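All protein chains but one are shown in place.
Order as written gives the chain letters A and B; numbering starts at 1 within each chain.
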Amino acid sequence: MIELSHVTKLYGTVIGVNDMTLALPPGAYGLLGPNGSGKSTLLNLLTGQLLPTIGRVRVFGESPRNNTALFHRLGYCPGSEGLYANVSGYDWVHYLCRLQGMTSSAATTAAQEALVIVGMSESMHRPIASYSRGMRQRVKLAQAIAHNPDFLILDEPFNGLDPIGRHEMGELLKRWIGQGKSLLLASHLLYEVEAVTDSFLLISGGRLLASGTAVEVHALLVDVPNEITLRTSDPRRLASLILEHEITDSLRIDHDQLVISTRHPAKLYENLPAWLAETGITVGEMHSADESLQALFNSLLKIHRGELA
Amino acid sequence: MNPSSVLAVFLFEWRRAFTLARMGWWMVLALFPALIVSMIRFALRGETMPHEPWIVMLFTLIPMLVSMLGTFLWATPVVSAELERKSWVYLAVRPHGTINVLIGKYLVALTWALSAALVGLCAAMVIIPHDSMRIGGVIARITLLSCPAYAALYLLLGTLFPKRSMVIAVAYTLVFELIISFIPAIINTLTVQYRIRTLLFIWSDMEINAEMNALLAFLGEPPAWEHVVVLIAYTLTLLVAAIGVVRAREFSSTEEGEG
Partner (left out) sequence: MPIHDLGYRGWHEQLASPWTRWVVIARAGIRRAWQSTWLKRMMFFAWLPAIWFAAGFLIWEQSLLEPDMRDALQVFLPDSPAFEGLTERVNIDDEVVARHSVWSWLLYAFLRYPQGGIMVLMVGIIAPPLISQDVRSRAFLLYFSRPLARWQYALGKLATVWFYLLTISAAPALVLYFLGVLLSPSADVVFDTWDLPLRIVAASAVLMIPTASLALSMSSLTQESRYAGFAWFAVWILGWFTYAVMIGVEIEQRRNSLASEIYEKWAPVSLYHTLGQVQGWVFGFATFEQIKYPAATLAAITVFSTIILFRRISAPLRA
């Protein structure tokens, strides 16, 4: 579905995407990266808005630049708002459907159906200026799905949505994937992507750090230390115990918090209850970032920065 | 180009044009010629002014000023307004997006400016104390040529310089259309102003002399149809160039999103 071959995009001397090579079959993917990591640049390359400075971009085997046939198969919801304040959500989606090549009556049906799907059936005829941020986000999604594309590209679609809206958006996207359609969902928040798909691409500084499922990426990190944080009554005493048993590679104490970095988390979990019983130290809170994709992401970034071997 | 999509853009943009501010500007441009003509008649205090100064006055007001300002307001920011609003990307990822949007908005600019100019002409004709029909016919014909040409010119400038399109268009108009068009050299034949001015002299049977317009003598007074053909070709060339620029340029940037 997507093929990138040594793609680099430069804005003058600033690099947006850096020598990215990638081949993705049809499916649902999360594109994860911090702000400024090159997500939007990559999406602009995939939708043909930008031309790569070096390399080749292919979507469904074709160059996306000014590609009329390909645009029939793509649905794009950009991160920016970009709506007309004085028209209704329906008029706007209808207008974009007309630019998709639909007749007026087909565009009417498509716009109405899409707006109903995103939960805007009651507000579709109100001017966009009167919409909340969440409603605007829904209308943006409606214009992307109205022409029933094969491949949906979404840039930060959860922005501005309340918890219920996020859940509904997540469910909607799962249904989309369930229909066998493809999706690329860009976000800087892991939990948003996790809720929709477990296949993801991690990018930072315009470079692709990793791709695959959570399990596959985790396999890359077997030898990478995990970070565990404990909030305790006596962090110094607990630190000395951990050092004595050679469980940790490094640690630091921050007020009542002890943050350890270890390649042997199981050994820590095994010994900790006994130590606490023996010494009377209390632990009020313990958590490991490794329990979510966040740990993988942090570790990959550290590898990328050369902070970890 | 898809006529159905062009029509969709045209209708959508016209609906959006019915705001108080835009209609206010339309009224200002449509009534300005009548206001100036009224002021002149008031200043004359019953005295008469020859036929020719009135024709030149109407020419300066309608095919020049109102056409230029009307098309300047609508055609220049076709791309820059969408970029400023960050709505360009929605149009650019459509199969019938960029080109049809450009042409549709061009037609809106054209009809908007042309309607203001022709209404302005009719209002001014009522006040002018001369044979209205003949003067009006000449000015209307020239306006029908000048509006499309200026709209295409500003459309191209807007696509070439989307960040400062208004200022560039004003500077271009001052330098090329109002200064260079009066230089008796090959370069002035590239301006819309030269062509429509020449047509005014030919169609209104005004006497051409070196003092009045040295440029006409310089060109050997080509026939009117030649100027008309050149203006139409000029308009089409500018439109094609604007389409080419829109297809070739990268208007999106990382500003579009956060990542």
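The rule is short, and it goes like this: a contact is a pair of C-beta atoms (placed from the backbone, for glycine too) under 8 Å apart; a residue touches a chain by one contact, two chains touch by 3 or more.
As the structure is a computational prediction, the values presented were derived from the model and not from experiment.
Taking the complete complex into account, the chain left out of view touches B. Looking at B:Ile36, B:Ala124 or B:Leu145, the residue that reaches the missing chain in the full complex is B:Ile36.
Contact with the undisplayed chain is limited, among B:Met57, B:Leu102 or B:Ile142, to B:Met57. One chain is missing from the display, and on chain B it is touched by residues 21, 25, 28, 32, 36, 39-40, 43-44, 47, 49, 57, 60, 65, 69, 72-73, 76-77, 80-81, 84-85, 163-168, 170-171.
Definition applied: only the chains that are shown with their structure count from here on.
Centroid to centroid, with C-alpha atoms defining each point, chain A and chain B lie 48 Å apart. Across the complex, chain A is touched by residues 2, 4-5, 8-9, 12, 15-16, 19, 85-98, 100-101, 247, 250-259 of chain B. Interface residues of chain A facing chain B in the complex, by the touch rule stated above, are 11, 16, 33-41, 43-44, 47-51, 66, 68-69, 71-72, 74, 76, 78-84, 86-87, 91, 95-96, 98-101, 103-104, 107, 143, 155-156, 186, 188.
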